[in-house]
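Only one protein chain is missing; all other protein chains are in place.
Chain nomenclature is as follows: A, B and C, assigned in order of appearance, with residue numbering initiated at 1 for each chain independently.
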């Protein structure tokens, strides 16, 4: 029996772990998993491929590719790991563009989702701030970017704004950058996920209500996200689980769900140095984008 | 003979003064002018109505209504004038909406043009920050807002972004807020202009390249602007004019044009307290919008 | 027996509740408690007076006055409660100044503690942004202000910076504004505490390491704080408590302490709309300060 308690995670690797630990099995039908290392073992790259509907149900994630780049040193100020991670990201972005039948010189719109006034939700807008935008009305450049804001500030879904901009400016692909929620606090500031499945309702720090994928946008969508928060419910659940190892699971779920639904729903858990972690993530991701999209023309920040 | 030197101003009242002083006449054919006062004489409201193509040529401004609200105390921290100015603005916004066949409860998109990272160009984004946005996907609200950014940051014209958003969300009117360039330094922080003609190429602090009017947007467009800079050329021209009262005009134009084109084109003149002035203007304008659009439902900041 | 588990709260009213619920008693020796209402019951004002060392030990708070102003509607956008709360705060600030032998026209330095880049810790700097500073080198004004930053950014304790500024500019009182940690999520955005005991090590969102009180600063210190976060441990403890009503307390403490110390120490819980709540709190507090210190000279924001 798989775990049924809806502790939210936006990371496919965590959804896989959770599903496996619920069932006791060592693999999930319809879900392929691969791992490799880079930078002398300091960077782990995992690939979760959700192959069919069965795999999608088991993980609670749409069919498609989920690449995870992870470096435990990423939130520290050490030894050039940032540049390495950016290069790994650039390779993955190029590979995903290629799989979508595109090239780095295709016309690409980058959207930075999230609320710039909430530190943990500001990853998307911060990445845009470092992005080299090259599109102009007259010249040849192909990279454009937009921060669509959040509904509380604009009265519009990010998806509405982006779809309008796509209709008007006709890019060939959409890259979406967003802050995510993880299951485990050790993911905060250390992990970046890329996927060709886009962004789905309930994901992102702000629980985006909008669907941002190839079918809603009409062009290929690559989502790049990094967890900056953990839901308060996850913290509580871990505590309860440790405490009640012998107690039947159903009772645990009930108590935690009650707490979650009544009081903790809108609460998020962040590390105190969330500003530093978000700044480093945004730098690494924007450099990854700049290298991927500008290539040799890009001489660095 | 009218003045032919293209000292730039975004204010119709200044274009009118300049045209009159060039010709020595007391009125301009095709241009109607009215003035009244409010708040016991502390607020002046002027109306320039450009009636036909002849008037448009004389002023270098499209046909339409230009309302100017002016209060010399506006940039100071004094005696409640801010609230009065907001109320006058609210009345004018409602009147312009009515002339366009709309009401305060029509669906309105407000766009804040400009670059939030340049103080003198940040009026539009700052107004959005204070605007009460009420549109939601499910409820009844009608006010939405967007800061489309500037081309150097997004790779897109503001007009492209806004047109896309209009196509997608179908508002009934567009309100555009922008920082303007004036001819005279005494206008900075004291004057607000409303017009039903929209924004035209070459206007705004950033010399917007995009046309934002009813014909390009497909819905009525009301532009609300306030001057925060004077072009460097205007300062130079004034100096030269004072100095060379007896000298023929053609020589003056030549010298100044040379300076302007070669060195000063991209230079702007701002007061040192530009941050305070922009903050006050943005507060007054957003309150004007809130009162106009929310009416009795709005109990104040 | 009183509760011994160190769930952190910066609010004296919560420390009192926690101490009472641990002991089952209805009052604490050495601690006086009073309550009253304002604005037709929409605002509660409580006073906790820690009279002696016995009371200080029971509450884990230094001897002195703790005033709490609470309004459940404060984080909502409703009916003018903000102005009422500012007026109540102004009265309390004046009363505390008077008890310290000072008047509203005494020379006052206001320090806004915290990290402007972390939304939940930015209350102090945001209050400074709205404060009317009147001190000048030549004129008569008496209000000055400083945001000393956080050690990670300056390499200095806030207390070092402030003590230096006091030695140099010789104010008669120090007002310190800081974001606090509460025990209960319902306090976030609804509660403001004033105390004449200053700020003590371990308090504030950032767990300030510096002591800021009359004895370390050499002048009277009034601290104004508002909770914007709850420690992750508090959330966990509540869950465990609900779950294990029949289980002995010692076991609970042990499990939760382990979690807290190993993984959750640096984690904080915030509401998703923390930006709105902090903005409203900072507005209300700065208006309270402006009214208290400028009185009739202050005509409002």
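Simple rule for what comes next: contacts are C-beta pairs under 8 Å (C-beta built on N, C-alpha and C of every residue); 3 or more make two chains touch, one makes a residue touch a chain.
For clarity, every value in this text was computed on a predicted model and none was experimentally measured.
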item: Which of B:56, B:100 or B:240 contacts the chain that the document leaves out; value: B:240
item: Contact with the hidden chain (one of C:164, C:202 or C:295); value: C:164
item: Listed residues B:9, B:210 or B:270, member touching the removed chain; value: B:270
item: Selected from C:71, C:123 or C:146 as touching the chain missing from the view; value: C:146
item: Residues belonging to chain C that touch the chain removed from view; value: 128, 133-137, 141, 143-147, 149, 151-157, 160-161, 163-169, 209
item: Residues in chain B touching the chain absent from view; value: 115, 117-121, 152, 185, 205-207, 230, 232, 235-236, 238-240, 242-244, 255-256, 259, 263-264, 266-276
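Just so we're on the same page, only the chains that are shown with their structure count from here on.
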item: Fitted rotation between chain B and its twin chain C in degrees, CA, nearest 5; value: 180
item: Copy pair chain A, chain B: interface residue numbering same or different (half cut); value: same
item: Between chain B and chain C, centroid-to-centroid distance (C-alpha), Å; value: 43
item: Geometric centre distance via CA averages, chain B-chain A, whole Å; value: 41
item: Where chain B touches two or more other chains at once, by residue number; value: none
